[in-house]
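And now, subunit A:
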Amino acid sequence: MEFVTLSLLNGAIYGMLLFMVSAGLTLIFGMMGVLNFAHASFYMLGAYFAYTLSGMFNFWVGLIVAPLMVGVVGVIIERTLLRRVHRHGHAHELLLTFGIALICEELVKLFYGDFPVNYQMPAELNFSAFTVFGTNYPFYRLFIGLVAVAMFAALLIVLTKTRIGIIVRGAERLPKMAEALGHNVPLVFMGVFGAGAALAGLGGAVAGAFYPTNPNMALDLGVIVFVVVVVGGLGSLEGSLVASLLIGIFTSFAVGLDWSIAGLLGVVGLGGVAEAIGGPLTLTLSSASGTVPFLMMLIVLLVRPAGLMGSRN
Partner candidate 1 sequence: MSHHSHPPVSDEVLVIRDVHKAFGGLVIMRGIDLTLKRGERHAILGPNGAGKSTLFNLISGNFPPTSGEILLNGREIQGLPPERINRMGLARSFQITNIFGRMTAFENNRMGVLARHGVRFDLLHRIAKRSDINDEAEAILNQVRLGHRIRTQAADLSYSEQRSLEIGMTLATGPDVILLDEPTAGMSREETAYIVELIREVTTGKTLLIVEHDMSVVFSLCNRISVLVYGQILATGAPEEIRANKAVQEAYLGEEAA
Partner candidate 2 sequence: MTRLLLALIAAAVLVALPPFLGLGWQNTLTNMLIAALFAAAFNLLMGQGGMLSFGHAAYYGLGAFAVLHLMLAIENGFNFPTALLPLAGAGVGLLSGLGAGYFAAKRTGVYFSLVTLALAELLHAIAPHWQGLFGGEAGLSSMRMPSWGLEFGTSLEVYYVTLAWVVVSIGLLYAYTLTPFGRLTLALRDNEQRVRFMGFDPHRTKVLVFGISAMFSGVAGGLMAMSQETANYNIFSMAISSQVVLQTFVGGSTLFLGPVLGAAVLTVFTFLISEMTRAWMLYQGILFVLIMLFAPNGIAGVIQLHIDARDRLPWARLTGPYALATAAGAVATTGLVMLVHYAELVFADAYRARVARDGLWEPVSAFGIDWNPLNPVTWLVPLALIVLGIVGILKMRGPIAQLWATPANIPPTAAMPAPHAA
């Protein structure tokens, strides 16, 4: 019972974190058709900027300013780099973002070193929210979830209730039409790219204080975020949310379970045979927890590329 509750709680929060990062990615893909390889780099930059700012000022300054800085970086990248190769096609843009991701990782290593930095949560947030089955549940985890929920609510309001949001959604559906109606579509693109980057940066700023902040965090999270947007449906915000929670909760559970196919076969008495064969049969779910998201992505791509809720194909 304890395991289930904790896994559920942790999984949901991890899922919300995934959503913070994947929301921007799926928006950007839905709008510009570009799968931004550098998106997880924005997450990483958010964490590192927040770390530096929290060192110079305090945690809250970092939390607010770091995402803005990352947003600016995103806007600059779109304006000076991506726009230039737009005419060469999507594959080219993809490759460019890939190169940018590489440079981001190396720059971080250059300025901060190739090891984790000590980005800590502030003292005022470092308490236990409640006790669950005798374990103190850190408030900061809930804080991550709260920030993510607030972000989702804000996003929803902006996209559905404000004029900007309607323009953005219009430009996503039919960019030429939106342009014909007089909207500055390149500006919208730039804005969405920057906003998406800022969201990922926020994710990094808030998560980096809890999870390790190191130059690998972009790659580690980045691949999972890809899985999330594919499973949820490229371009679908709701799909992203559902997929994030799904994968977050699943990973959380899987890490603590020692099930294996051999164990399953053991129930029918074939345990010994399975153990003898070895290989993937003896692989426990906890070890394979890293594998399953990719399996999910593969299955989605092959069976239903539109994902859970996507409409594009």
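Here is how the candidates were picked: all candidates are chains of the complex that A comes from, given by their letters.
Please note the rule applied: a contact is a pair of C-beta atoms (placed from the backbone, for glycine too) under 8 Å apart; a residue touches a chain by one contact, two chains touch by 3 or more; residues count from 1.
Computed from a predicted structure; not experimentally measured.
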Options 1 or 2: the chain contacting subunit A in this complex: 2
Residues of subunit A defined as touching candidate 2 within the complex: 35, 81, 84-85, 88, 90-92, 94-96, 98-100, 102-103, 106-107, 109-115, 219, 223, 226-227, 230, 234, 278-280, 283, 287-288, 290-291, 294-295, 297-298, 301-302, 305
